[in-house]
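Following: one structure in structure tokens, then a few remarks.
Note that one protein chain of the assembly has been removed; the remaining protein chains are unaltered in position.
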Amino acid sequence: MASERSLAQRLFGVPYAAFGFVVIAVTVVLSLLAPWIVPVDPEEMDFDNLLSGITSAHLLGSDQLGRDTLARVVYGARIALMVSLGAVGLGVLIGAPLGLLSVYFRGWADDIIMRAIDALVVFPSLLIAVGLAAAIGGSLTTVILAIGIANVPWMARIIRSQALLIRELDFVSAAEASGVGHLRIMLRHILPNCVAPVIVQSTLSMGYAVLTEAALGFIGVGIQPPTPTWGNMLQSAFPMIEQQPLLSIVPGLAIFMLVLAFNFVGDAMRDVLDPRLRGVLY
Amino acid sequence: MWHFIGKRALHMLPVMLLITFLVYGMMLAIPGDPARALVGPGEALDEEQLALIRAEHNLDEPVVVQYVLWLGKALQGDLGRSSQSRRPVSQELATRAATTLQFGIVAWILAVIVGVPAGILSAVYRGKAADYVATMVSIAGVAIPNFWLGIMAILLFGVKLGWLPTQGYVDIFEDPLDGLRHMILPAFALGITSWALIMRQSRSAMLEVLAQDYIRTARAKGLGERRVLAVHALRNAVLPIVTVFGLQTGRIFAGAVVIETLFGIPGMGNFMVQAVFARDFMAVQGAVLLMAMAVLVANLLTDVAYAWLDPRIKYGG
Partner (left out) sequence: MALGSCVLACVATLSGCRERATAGDLPTALKTHDSGPRYGGHLRVGYTTEPMSLDAVLGRSGGDAYYWHQIYDQLIDAHRDLRPRVETSLATSWEISTDPNAITFQLREGVTFHDGTPFDGEAVKRNVERILDPATMATPRASMTVITSVDVLDPHEVRFNLSRPWGAGRNMLADRGGVMNSPAAVSALGPDYGWHPSGTGPFRVENVITGTLVHLVRNQSYWGTDEAGGRLPYLDEITIRVIRNRTVLASALRTGEIDVAYLPYNDVATFERDPRFRIETYPGGAVAMLLTFNQSVAPMNDVNLRLAVSHAVDPEVINRAIYFGRNMIADGGMWPIGSWAHDSTVPRPTYDPEKAREYLRRAGRPDGFEFTAVTNNDTYLVPGAEVIRAMLKKVGITLNIEVLATGSATEGFFHAGAYSMYVTSWSRYPEPDWLASLAYKSDGFYNAGNLPRPDMDRLVEAGASLYDVAERRAVYRQIDEIVLGEAWYMPLLYSVIYAAAPADVGNLDQLMGWDAKMSLKTLYLAR
């Protein structure tokens, strides 16, 4: 594998990847520093400026209740990042061990795990989220849980296919022959070699998680108002589409940019880290 | 070939069983008394009535027994009753499933008839302006929230220009023209991701094909450029469509939940969302089960189509 320095250089060498990194970095900084960057409370209602366009008081306009769109988009970015990190993290935490176990033990263990994965893969994250919302109601936890569960089978499959290749390599057989323990082989030899494809898939999944969260918020079964999320913003903006289209445009663009950024970075990482995967993922 | 299909279908059975278990398991997540959740709101129930419901749904049995009894009923098409309309869930789902299917197919066809030619053209005119535009669109198409695209389409074509209907659904078999008119915007919004992926895949498949020997031979034999493309290239470009179909069925269903809500199409997705708000648990459970099964069947079809199209995959495998 390439050295860290040259990896970064190669990644930034791809122009669209650089764009992606910048967008993600800006989003992270904005959401971490939200209270200092945007001094307006996203729930504060300015009843003298309802549905305003771009003004000095409201740089990206205000909504039906006079809440500042900029503040809400920035706070919405927090939620978007929380959801995507949480969901993908959950997917990796559950999916990776499953994938490794199935490869390592082959036989019936592999069969059982893979059948479970096959079953899980037919549930798109949105469907899981709607089901969970019906059972326990929509919330940040439900949304992360739903998208996380939907990520599990994909992570497990990727780890499995990668690990299958590595397993057969000489150095693993050699280690096995010299009596190194199973756990040690998995952790020391197989797992590190799976990192690249997992990072690639995770980055792409984060984009999809942002899309799913927004869709759930839009249909009203995701994180409940008045929490400012991009999906909730689009939901309450839709009835006002004629009076103030800006309200519908801004959060949509925010989603679009962040997802684009995740996809660009994911693509670039795939090209750099693991060219064999080109065209395999999504 | 039939042997292969049979084997794949058989292989599907344990997966199917697992899926039903997962769907049933949703109920275990309900906090409190599931009996209350099953009858839905609007009923002031006393303990006696709750006991009757528990007996009807076997809620006092161990989970596994509950599940087996539920599965038995589900296999006979009995998915319980909707707490909103008090009609059988299977009956409620039947009409809606037909709508969603029609809608999904139109979206898919639209994606194919736009995506494949665009991908091919983009490959043929590699490096030219057309290729550049097509690539940009395919990148954007994957990252754009499909419902937001729908909102923007409503804003432009419905509100500003007034060209197309922005809501509702007309059965295509009853009134083909009006049906399609109603379907254009939602199908476009729903299919955009598939469309982008098909375009991308057909482009790379086409590039690969164009570089291959037999195309060069065909050209050398003096076949017209169009015939070369039509005969050889297109046939080889079908594979990417199948690939995307396999990957996208689930997401098309997921997308339909949102797009149907946005455009007021009375399909399964719209029904599900209404059911969530009404805490109509049996209805949600039935809809999730039906959609998951549909995705499973689509996956099987994809495998079969693969085997049929790609001679490298052995039927026996």
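For this structure, a couple of remarks:
Chains: A and B, in written order; residue numbering restarts at 1 for each.
One rule holds in what follows: a residue touches a chain if its C-beta (ideal position, glycine included) is under 8 Å from a C-beta of that chain, and two chains touch if they have at least 3 such contacts.
Computed from a predicted model, the values in this text were never measured in an experiment.
When you scan B:Ile154, B:Met183, B:Val242 or B:Leu296 for touch with the missing chain, the hit is B:Ile154. For the options A:Ala18, A:Ala34, A:Leu65 or A:Leu85, the residue in contact with the chain missing from this view is A:Leu65. Touching residues on chain A toward the chain that is not drawn are 43-45, 47, 50, 64-66, 220, 224-226, 236, 238-243.
Residues of chain B that touch the chain left out of the display are 40-44, 84-85, 92, 95-96, 154, 158-159, 162, 165-169, 262-264, 266, 270-271, 274, 277-279.
Note that only the chains that are shown with their structure count from here on.
Interface residues of chain B, counted against chain A in their complex, comprise 14-16, 18-19, 22-23, 26-27, 29-31, 37, 139-140, 142-148, 151-152, 154-155, 159, 197, 201, 204, 247, 250-251, 253-255, 257-258, 261-262, 272-273, 275-277, 279-281, 284-285, 288, 291-293, 295-296, 299. Against chain B, in their complex, chain A makes its touches with residues 115-116, 118-127, 130-136, 207, 211-212, 214-215, 218-221, 234, 238, 241-242, 245, 248-249, 252, 255-256, 259-260, 263, 279, 282.
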